[in-house]
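Not every chain of the complex is shown here; the ones you see sit where they belong.
Letters A and B name the chains as they come in the text, with residue numbers starting at 1 for each one.
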């Protein structure tokens, strides 16, 4: 079959012919109908420092966001059948380690990530463990179905645990309006929050943030020292009750802590690449802040929440609007370029080989 | 001043002249602009069995739902001033008992309820402890501001604790569409739920339930044994994730447990007057159900949630629409009759003496 492959430990990638995958007893074989490009894929493509240290195996088929149709099932598969439409939870967990046995499969000690640790979805076919195949409404646009995975990151950032402080009536701050930040704005607006304030420097993204429903979108560079006072003004003087850091910029981390209400909650999803100096005393200790690292999604509570969101037509429209480009998959190099140059929000890859 | 008084331990009430109230050091004096009638007031008026056992003191000024304007403050009052618009948290707590010292002022061991244990708000003026006076947006319609207290019951039923299981993506069942049930439908629809199913026999209320946004409104009498299968069908086969019992009918309690998904959560607000037979084994134990009794509101987390809801124009309109009647307060007897005969949903009392 055809696949987008990382052939060697160097920048770039290529479309190549690879062997057809065969499902094991507990796996399903999926024909890919749509996939989409994540920032991680761009890092792998450009072969940045993170990619160089993270990737263990080449050649490897890239990609992890997909939707497709089951064309074969292993003999132990119980809940799925040929013809079912599915997307993938991309963290493949071992099920028996300490985190897995205590409800945290997303941080499995032996986690394998699709398209990073094992062959991914930028291909005609992919195999998935039954556990990781999430059954979709067959009427859902495949391009949107493929985006459920990052939408899950956005939901998980807002609702990291079953018993987290509820968001009803709270003010939410989101720093960074990349695809997950944009999705998080749209999600937050459905959860009974009081207001959503976002920060973003890029004009295209700031406009999308407004169309996602942000009550205020602030430019941190333009505002400088007035940023935190502006956030306070936009949150009834209390500051943010809940803050999501999604930019990976050290200055945004300072914004998050400075604008947080005492006793407030922070979700950290953005990666910073290098250590960040934090004034722990005022940022965390005396403010009694709560901080949660965000990695993956809850398996599979988050997926049910994603399903319920996508059942709302108005929400689906918002999600569709951040897919700014749809590109045939053989032109994957152009998709990478569109994201890297920040011309695109989300790029969907059409399975036209 | 003029007030609606319960003069003696018997059915009825009357408008009478009573002494003007004087605030203590920690109290505020409020001129009442609007009040509204709760089912509790009707029980007191008709002097039913509950009222006979509950009321300790007559004569007493009735009523507890209000909005008004502060006209005087005690010398220890810090956060409020003359001219502020306020409503009342109607549970007046002592602040030092075991529940109060552990975050549960709503079930204070020595709680005094306005209009039941101390003089209430169906009057020209009322005194409130500063702690119990909740500052309103001065532009809020006084009739709506007065309804914040039962709206708080609705919110508290859905969000009984800070760290409760989130509602995002969950199916909600509400049995009984009196005023609090109707408000609960409207609130649930703002919290990212998957769907809201309500049950109600009265046609006027069932129609209001639909206009509040219920995805399905089912008549338990008409459906009989088909009620629970219908609820399951309306909740993707899982049953209700969260159920709110707001009718006080034993058959609704059976519905709640029968339609609950395993591991689901139940809030009980309705009062049943007499013991109810429950099949504890199947309803609770083997189903791993969680049940929460609902009394009052969280003090004061719930009030912030109420404030955020009422900042939404669409939500305010829904709330306004359940005020089916506005009656000058001297005609309070008629207001009681409208509610008792189920012709009215919520009756607002206009402060025109």
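The definition used in the following text is that a contact is a pair of C-beta atoms (placed from the backbone, for glycine too) under 8 Å apart; a residue touches a chain by one contact, two chains touch by 3 or more.
Being a predicted model, the structure only gives us computed values, none of them experimental.
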{"item": "Copy number across the full structure, from 2 displayed chains", "value": "4"}
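By our rule, only the chains that are shown with their structure count from here on.
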{"item": "Touching residues on chain B, where the partner in the complex is chain A", "value": "155, 159, 162-170, 187, 190-194, 304-309, 311"}
